[in-house]
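What you see is the complex with one protein chain gone and the rest in place.
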Amino acid sequence: MSCSPRTAMAEYNTNLRLKLPITCIVMEVIVIILFAVFVRYDTDTDARKWHKEKSHDNKSNYENDFYFRYPSFQDVHVMIFIGFGFLMTFLQRYGFSSVGFNFLIAAFSLQWATLMQGFFHGMHNGKIEIGVESMINADFCTGAVLISFGAVLGKTSPVQLLIMAVIEVTLFAINEFLVLSVLNAKDAGGSMTIHIFGAYFGLGVTRVLYRPNLDKSQHKNCSVYHSDLFAMIGTIYLWMFWPSFNSAITAEGDDQHRTAMNTYYSLAACTLATFAISAVVNHEGKLDMVHIQNAALAGGVAMGTAGEMMLTPVGSMVVGFLAGIISTLGFKYLTPILEEKFHVQDTCGVHNLHGMPGVLGATVGTITASLASAEVYGEGMKDVFPDIYEGKTTPFKQAMWQGLSMGVTMGIASIGGILTGLLLKVPIYATPPDTMCFEDNIYWEVCLCHRLFFFFNVHIIPE
Amino acid sequence: MSCSPRTAMAEYNTNLRLKLPITCIVMEVIVIILFAVFVRYDTDTDARKWHKEKSHDNKSNYENDFYFRYPSFQDVHVMIFIGFGFLMTFLQRYGFSSVGFNFLIAAFSLQWATLMQGFFHGMHNGKIEIGVESMINADFCTGAVLISFGAVLGKTSPVQLLIMAVIEVTLFAINEFLVLSVLNAKDAGGSMTIHIFGAYFGLGVTRVLYRPNLDKSQHKNCSVYHSDLFAMIGTIYLWMFWPSFNSAITAEGDDQHRTAMNTYYSLAACTLATFAISAVVNHEGKLDMVHIQNAALAGGVAMGTAGEMMLTPVGSMVVGFLAGIISTLGFKYLTPILEEKFHVQDTCGVHNLHGMPGVLGATVGTITASLASAEVYGEGMKDVFPDIYEGKTTPFKQAMWQGLSMGVTMGIASIGGILTGLLLKVPIYATPPDTMCFEDNIYWEVCLCHRLFFFFNVHIIPE
Partner (left out) sequence: MSCSPRTAMAEYNTNLRLKLPITCIVMEVIVIILFAVFVRYDTDTDARKWHKEKSHDNKSNYENDFYFRYPSFQDVHVMIFIGFGFLMTFLQRYGFSSVGFNFLIAAFSLQWATLMQGFFHGMHNGKIEIGVESMINADFCTGAVLISFGAVLGKTSPVQLLIMAVIEVTLFAINEFLVLSVLNAKDAGGSMTIHIFGAYFGLGVTRVLYRPNLDKSQHKNCSVYHSDLFAMIGTIYLWMFWPSFNSAITAEGDDQHRTAMNTYYSLAACTLATFAISAVVNHEGKLDMVHIQNAALAGGVAMGTAGEMMLTPVGSMVVGFLAGIISTLGFKYLTPILEEKFHVQDTCGVHNLHGMPGVLGATVGTITASLASAEVYGEGMKDVFPDIYEGKTTPFKQAMWQGLSMGVTMGIASIGGILTGLLLKVPIYATPPDTMCFEDNIYWEVCLCHRLFFFFNVHIIPE
């Protein structure tokens, strides 16, 4: 079911035959060598060590971290591969690339993240020890890369995306180390480290890769009926499992429980706000699938920092409600301005879904931290704010570090994104020409029946 | 990608621009105020209280209710948002509304259910205390609303659906209180409180909203190839996670385990029955996707009451097998009679999937309760039938209460549905005209490419 070659592609040298295999194999071999040298099982995954600890500390198998975190890990895993992957299938001719490249760069990023997060804040006696918690953290880091992918979707080759992933994961790990270990900020669900970082990094890249003539393929940057339903699969999975995402690495017990519940109510309120604003900003009062697919998720982003804190259920709802309003307004009014005035072409609108709600989440985290008190937290302060519990800091100082962390994250992400964009401009990565953006056909075998479908579109729709 | 307005819509005033935002925002603000006043973290989600209880009772973190119930909660959550949402995408031009309005009313209902279930049977010292178990119960109540949504699918505006949700959730909580707390019936998986209630409420509403000229849009009340595959996503998720649904709030230990397993075998037997009957009732011996999508699930509905009892694996299979037969026959023979003779237009056939199998489930629960004996249950009687264990009642009396509960539920649901239908007839809710039922275009921005698809259908298929 082979397609004849298109001359356009040959001119732009988008042939992946050598570039992609070489990139994949070189990177995988490097990963394998580094794993061989540095990576070991941790106590909970090592046969000898776990049995020794069990008999030494009189532990039971159900105290293995697997039973506390593996269900959450699997929910996060679904968000990364199904959630992000299908959320991006809304483009009419770019479904294979959306879900396929999402798959490729996520599979690479989680390996690279294991190494980078290990190097920067997980070394024990010169080795990186891994288990379910490091797997969740690797998936989290991958999430940031996929957010950035959303900003450049349709305009980059898989080789560019892999190069971007190498750099972004590395900077993510450095920033995470600064925020969590140097500034001692709290950010279990990653409003800052994942969402702000991923969004502003991606915006930096897409700004540098600005294509003034992108409107040549603009008619393809459009959804069709079924592509929007595929995208809703992504949306709903992200929405449902966000409580697991935010609670996946919080402390065991009440912390995981509370974080999940706060996120659940935040998302519910956010959804009502999204439907309300989507109808009100449309001159016919019609709902827009783009808003429902994206802005309804902002309530999860905005709970990434404060979710584990004693924000109260009603506090979570108010945050979610605001996030939904801000995000929907962003899609309607800010995205066109960003493109026209600032030359930022943000394909999936990650600034609206991850950028602004991330800033809201970081701000809520700052405020909530400043209000922490022993009456409210009791002995639970030890889990949520250990430094306050131990008297090393005050709620006000903790809030200062939270706020500073937001600024640091935005700075590292933006500058890192711009520098990465410059690197990706070098014309050696099989980048698509303007006329072939948002087009699976350039990188995938697409069968005859599919071409028929293209044929109809191209000739019947006035461009 | 904006579509030009259609005059038909303007005449019927289906513009949502003010009506939907006002409804959403007013309702969300009321919810937020009531949460602020009444809702608090329970012991397992509150930092101070959990740590106090832990040190007082020498508990460990793994005894937090989160670890017993959160995986089940997430499975239920998937059923509510993916399962119900995609099950209804079978209509060819109503996929956005099916999954989108499912999303909207579920997000609202779970908030409102937290309040109503709290008010009627969850107050502690004037406050509603919430955790994972209340989240599951809120999702359960949402399930009943979505069942009713299935009955009126395609014929109602989102404003009507939200009004319906407000009333239905309230009556659900009242009925649940009567059945579980006054009559002391057992119904952990909700054969009565969820399925019978949701189905007969929905049938009541759709009876009052009867449209004699609905055949004007009848050609749209049809599936297409890919819409049926989307619907199968919903079906399979409901089918797979029904064991988690029925066991989500049963007692910990053997009860959750047994309920899940009984449901697993009931569904398996039901599927065989559904395929058998689907082929035999078709004059060409062909299978009908509608049966497979729906009737194969009846085995889960029918285990909602007796699932936690010592029904035995083979008993579960027999119940599932019967449920599959009844449900498939209902889709084939009863649905047309309901529409023609009784003017009940049941879009998704909820009477066949939830109504009759719910009655079967309640009946099986009644019989199984009457057979409860100390030899079979041992000390486990305490979990399943605490009143029998404590000598407060006998198996025969318990069975009487079970049977009475079914009647009470049917009565409250039917009358509530009819009254709600009358309220929804008031022409202020942006209701679609007969010609625009089953049509996304009326409430959603649908892009040009989609209209092209319509164009072909409209002109080529003889209507």
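Worth pointing out:
Per-chain residue numbering starts at 1, and chain names A and B are given in the order in which the chains are listed.
Definition applied: a contact is a pair of C-beta atoms (placed from the backbone, for glycine too) under 8 Å apart; a residue touches a chain by one contact, two chains touch by 3 or more.
No experiment lies behind these values; they were computed from the predicted model shown.
Only one of A:Val78, A:Val152, A:Met289 or A:Met381 touches the absent chain when the whole complex is considered: A:Val78.
Among B:Ile22, B:Met261 or B:Ile367, the one in contact with the hidden chain is B:Met261. In the complete complex, the hidden chain is touched by one of A:Thr89, A:Ser223 or A:Thr347, namely A:Thr89.
Listed residues B:Phe35, B:Trp239, B:Phe331 or B:Trp444: the one in touch with the omitted chain is B:Trp239.
Here one chain is not drawn; of A:Tyr67, A:Phe120, A:Tyr210 or A:Tyr389, the residue touching it is A:Tyr67. One chain is missing from the display, and on chain A it is touched by residues 1, 5, 9, 15-21, 24-25, 27-28, 31-32, 35-36, 39-41, 44-52, 54-55, 60-62, 64-67, 70-71, 74, 77-78, 81-82, 85-86, 89, 95-96, 99-100, 103-104, 107-108, 110-111, 130-132, 135, 158, 226, 230, 233, 443-450, 452-453.
For chain B, the residues in touch with the chain missing from this view are 62-63, 67-68, 71, 75, 92, 222-226, 228-229, 232-233, 236-237, 239-241, 243-244, 252-258, 260-261, 264-265, 267-269, 271-273, 275-277, 279-280, 282-289, 292, 296, 310, 312-314, 317-318, 321, 375-384, 456-457, 460-461.
Going forward, only the chains that are shown with their structure count from here on.
Centre-to-centre separation between chain A and chain B, using Cα means, comes to 32 Å.
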